[in-house]
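A single protein chain has been removed from this complex, and every other one stays in its place.
Let's look at chain A:
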Amino acid sequence: MKDFPYTESKDTRSGFGAGLHELGKTNPNVVALCADLIGSLKMDAFVKDFPERFFQVGIAEANMMGLAAGLTIGGKIPFTGTFANFSTGRVYDQIRQSIAYSGKNVKICASHAGLTLGEDGATHQILEDIGLMKMLPHMTVINPCDYNQTKAATLAIAEHEGPVYLRFGRPVVPNFTPADQTFEIGKGIVLNEGADVSIFATGHLVWKAIQAGKLLAEKGINAEIINLHTIKPLDAQLVLESARKTRCVVTAEEHQMNGGLGDSIAQLLAREEPLPLEMVAVNDSFGESGTPDQLMEKYELNEAAIVRAVEKVMARRK
């Protein structure tokens, strides 16, 4: 099992904030909108240095999505910022009609996704956002795993023409991906080559998958670990290559089983290469208050859960 040393832990949302600030300097067409959550989204630096290109919307997310669509008419590249819940479910129709169906070049940037929002509880812990967004035709859906990758993804989506949903989170997590890694939308990253099982993880669960890989190695199981930061378009070629090699698959994500990464991979395998699959995801449940670590344990989204899923899927392998 490869080692993934890191010297610091940071929140992915700060990677977004750093990326946005850099875009402010390098791309004059980038504008930002925020619905009363500048600090939470780490947009402070952009607001301070590029005030003429920042629009405070107040607590009015529907208006924010419409404004963003309008700003593209005139060549702007709007980045909207609010929590994942208010970036998706609250404004689904606005995104559907004014952004996705209208083909507008809006970047919907969503923080505090998933259970690791923590103590605020289920009202704010959206676990359905990937599904909502990936169902929209032509929407790109990205969930990076750490600070460096979130920053790189933020820079990359500005260069991509079309609507994008960029999902990140609140807690501090190990920052282990190379700072100079270029972000390729739709291209998964093989973190560890293995022959016994394929683990496809996204977002915060990538680090948990690496931890699970170490535990599995102690048991003599050689896991292939792949970071699928882009849920849509799915890197089908990479998924199928790995699955055909290992003959069994585990997916891991901080999202509902319904509509998430695992759901996308299950569809792909069922069509192309039916193989045993286990999903580490929330099983048709809302979240609740608690610390991020407590919640990830209770809802079985940690390395122990991944190890259990691997053992289960390997037992099913023919």
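Convention: a contact is a pair of C-beta atoms (placed from the backbone, for glycine too) under 8 Å apart; a residue touches a chain by one contact, two chains touch by 3 or more; residues count from 1.
In the analysis below, contacts and distances are computed from a predicted model.
Chain not shown in the complex: UniProt lists it as "Transketolase", one of "Transglutaminase family protein", "ABC-2 type transport system permease protein", "succinate dehydrogenase" or "Transketolase". Of the candidate positions A:D93, A:E159 or A:D293, contact with the hidden chain is made by A:D93. The residue touching the chain not shown here, chosen from A:M1, A:L41, A:L71 or A:L127, is A:L71. Where chain A meets the omitted chain, the residues involved are 31, 52-53, 55, 57-58, 60, 62-76, 78, 93-94, 96-98, 101-104.
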